[in-house]
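With one protein chain withheld, the remaining protein chains of the complex are depicted in position.
Presenting chain A:
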Amino acid sequence: MSGGALAVGDTLTEKVFTVTRADLVAYAHASGDHNPIHQDEQVALSVGLPGVIAHGMYTLALLGRAVAEWTGGAEVVDIGAKFTSPVVVPAEGGAEVVVGGTVKSVADGLVTLALEVTCGGQKVLGMPRAVVREGTVSA
């Protein structure tokens, strides 16, 4: 389903995105967040992390990407989540982040999406949420 009106209860087609360490380097440059825990295994381990982890904001950006793909680029008025579990990105290959959800409500011109974001079968975002403006779907 893309481009059509979103109705309460609609299931949004699951999106699978692969995150590599090269993506994290590109994101560090684009966002200005050069925290070494997202690039350097030794630093990540030294602060008690299981390895290099994706920026929480990278994972949230993937949620934004999924919303844009589902809605054809609708105007986002609210987006956010808790970063409850790290997305550990291996040196070789990548981590697969799965974004799915349903349309929770449509009211007052706003569409609220209830989302679930997982990596390796584990939820990585807590209370992920996006609200888009109805009628701004561009595709």
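FYI, a residue touches a chain if its C-beta (ideal position, glycine included) is under 8 Å from a C-beta of that chain, and two chains touch if they have at least 3 such contacts; residues count from 1.
Here is the rule we go by: contacts and distances are computed from a predicted model.
Enquirer: Pick, from "sulfate adenylyltransferase", "MaoC family dehydratase N-terminal domain-containing protein", "Alanine racemase" or "ABC transporter substrate-binding protein", the protein name that UniProt gives for the chain of this complex that is not shown.
Expert: Result for the unshown chain: "MaoC family dehydratase N-terminal domain-containing protein".
Enquirer: Since one chain has been left out of the picture, which residues of chain A touch it in the full complex?
Expert: On the side of chain A, residues 17, 23, 26-27, 29-37, 43, 46-49, 55-58, 60-62, 64-65, 67-69, 73, 75-83, 126, 129-130 touch the unshown chain.
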